[in-house]
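I'd like to ask you about the structure that follows.
Removed: one protein chain of the complex. Kept in place: all other protein chains.
Think of it as A and B in the order they're written, each chain with its own count starting at 1.
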Amino acid sequence: MRYAMAIDTAKCVGCGDCVVACQTENNVPVGYCRDWIVENVSGSYPNVEIELRSERCNHCDNAPCVRCCPTGASHIVEGGIVKVTHNECIGCGACIESCPYDARYSHPDGYVDKCTFCDHRLAKGQSTACVSVCPTSCLYFGDLEDPNSEVSKALKNRSWKVLAPEAGTKPQLYFLT
Amino acid sequence: MKEELFVSGRHIPNIDPYLSIWHWEIPVYLFLGGLAAGIMFFAGLFLVLGREKEMETTVKRAPFLVPFALVLGLLALFLDLKHQLYFWRLYTTIRIESPMSWGAWTLMLITPLSIVWAAGYIKEAIPGWDWRFGILKQFEALVIKYRKHLAWAMMGLSLILGVYTGILLSAFNARPLWNTSILGPLFLVSGLSTGLALTMWMSKSHSERKLLSKIDIVLIGVELFLIIHLLMGFLAAGMVQVEAAQLFLGGEFTVSFWVFVIIMGLAFPVTLEILELFGYKIPIWIPSLLILFGGLMFRMIMVEAGQITRFLY
Partner (left out) sequence: MKTRRDFIKISAAGVGAVSLGLSSLNWKGMSPLYAAGGQEPVSDEEMTAHSTYCEVCFWKCAGWTYVDRKGSIRKIIGNDNDPHCNGRLCPRGTGGVGMYNDDDRLKTPLIRQTVGGKQVFRKASWEEALDLVASKMKAVADKHGPEAFALFNHGSPGSHFKHLFHAYGSGNEGEPAWAQCRGPREVGFAATFGSWVGSPEPTDIRDTNCLVLIGSHIGENMHNGQVQEMSTAIDRGATIITVDPRLSTAASKSKYWLPIKPATDMALLLSWIHVLIYENLYDKDYIAQYAMGFDELKAHVKNMTPEWAYGITTIKPDVIRKTAREMANASPAVIVHPGRHVVWYGDDSQRERAIAILNALLGSWGKRGGFYFKESVPVPKYPQPKYPHHKWDWKDNLDGKYPLSAMGITTELLKASIPEFNCKHQIKSWIVAGTNLPLTIPDKELFRKAAQSVDFIAVVDTMPMDITGYADVILPECTYLERYDYIRSSPHREPNIALRAPAVQPKYETKPAWWIAKQLGERLGLGAYFNYNDIEEVLDWQLKKMGTSLEEMKRIGVKKYPRKSGGLYLQDGEDYEFNTNTGKIELYSTEFEDYGFDPLPNYTEHPQPREGFYRLIYGRAPMHTFSRTSNNPNLWDLMATNSVWVNPKVADLWDLRKGQKVWLKNQDGIVSDFPVEVRITERIRWDSVYMVHGFGHDNKKLSRAYGHGASDSKLITNVMIDPMMGGTGMRGNFVTFLTENPEKEVES
């Protein structure tokens, strides 16, 4: 199993619902976030384009944050989900420094926190909080090894890119273009 | 117009607009580690070379500082942790791929070693020292007997430690400024040089100082070479690396880097050392202090500047 997410930039309106939903679902303190929005404007008036992206941890196949963790608090579970065990984390910050996507943050309680792909919801057969709330339904989630999963289908039918591939992390967030 | 990026929904403390996760603690930790490695390496080296007589400060006295440096370094590391209650988790596992982990373990090995080394010379340093317990006396005898083996172990571990101080940063591909294999050797050389500087400062023997100074001049030369190499490497690489180098070439850190690190920390002291070789009288504490200061500044700047460099936005 290999979980992944695809973000349809043609549909995302940058509303930030995914951010708020994650905050309330996962009790992310106000002022912090596990996902965020990037608006990329190019061109000049009136030939302007916008790319809107909802970003979060890429659950990298080759995750430097896991490799650099001295305690094993950062680890990979079923489906390639990169997780942090809070009471194994010493808060050394190495994983934060190692992430090219700045997807991690230091929780006010001391440990490092990040997107979990809402594995507590996946376990119950629900989708992630951000995917389930998105008003434009522009987030696709699922198992890449299952050709019938939403994400596999989305990737098959569309062109896509990943962010900072040169960082060599093999990210698993795919941006449909 | 230049491409515009607007990031909304994130203003995370210490992460945005740029990383500021590591503050003074990590550079101090790296500095003290490098310093300790430098002292221990030369202590071991001159013992193995059988020159502990002429190089008394190097072999016998300076190493007394090492346990303190290492413990202070560990303390700095501890202060950096945000979840300190779980500190012990560092020692419940060994993570080969994590520099943090093997750094912690290296310190775990090298700190007792440095204490043992110092203990072997304590009688010479403090006349009338008494171990009181027989077992300690037996242990001391053992230490003295196997001092050569210890010296080899110490040289090995101190090289690991020295390289580690650089690798800790260079392991992070995510920070373009750190993402270069030169940092390992560079930090090692710099660490050795700071170790030498402190030893020189402590040494009362003119000949010992002169020898150390000669080595130091070479090390500083190598260091300067590596730094130039580093910057050239960046300039020849991708966009993000060029931007990283730019921090020192006109960017935010230009003044602090060139003034504190290059001029005050390397070029000026090395000039003084050379002048000294040519017979000018220079109070030894001046170049030593400058080198130590430069070494610390170098680490501070590298850590802070590195965190500003990013792949994305």
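The rule is short, and it goes like this: a residue touches a chain if its C-beta (ideal position, glycine included) is under 8 Å from a C-beta of that chain, and two chains touch if they have at least 3 such contacts.
Everything quoted here is computed from the prediction, not taken from an experiment.
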Residue touching the undisplayed chain, where the options are A:14, A:64 or A:142: A:14
Residues from chain A at the interface with the omitted partner, ascending: 10-11, 13-17, 19-21, 23-27, 29-33, 41, 43-46, 48-50, 52, 86, 107-109, 111, 118, 120, 124, 132-138
Footprint left on chain B by the chain that the document does not show: 1, 4, 6, 8-9, 11, 13
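Just so we're on the same page, only the chains that are shown with their structure count from here on.
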Centroid spacing, where centroids are CA-atom means, of chain A and chain B in whole angstrom: 37
Interface residues, chain A side, partner chain B - complex: 14, 16, 19, 31-33, 35-42, 44, 64, 67-73, 87-94, 96-102, 104-106, 109-112, 163-164, 166-169
Complex contacts: residues of chain B adjacent to chain A: 1, 3-16, 19, 21-22, 77, 80-87, 89-90, 92-93, 95, 97-101, 103-104, 171-175, 238, 307, 310-313
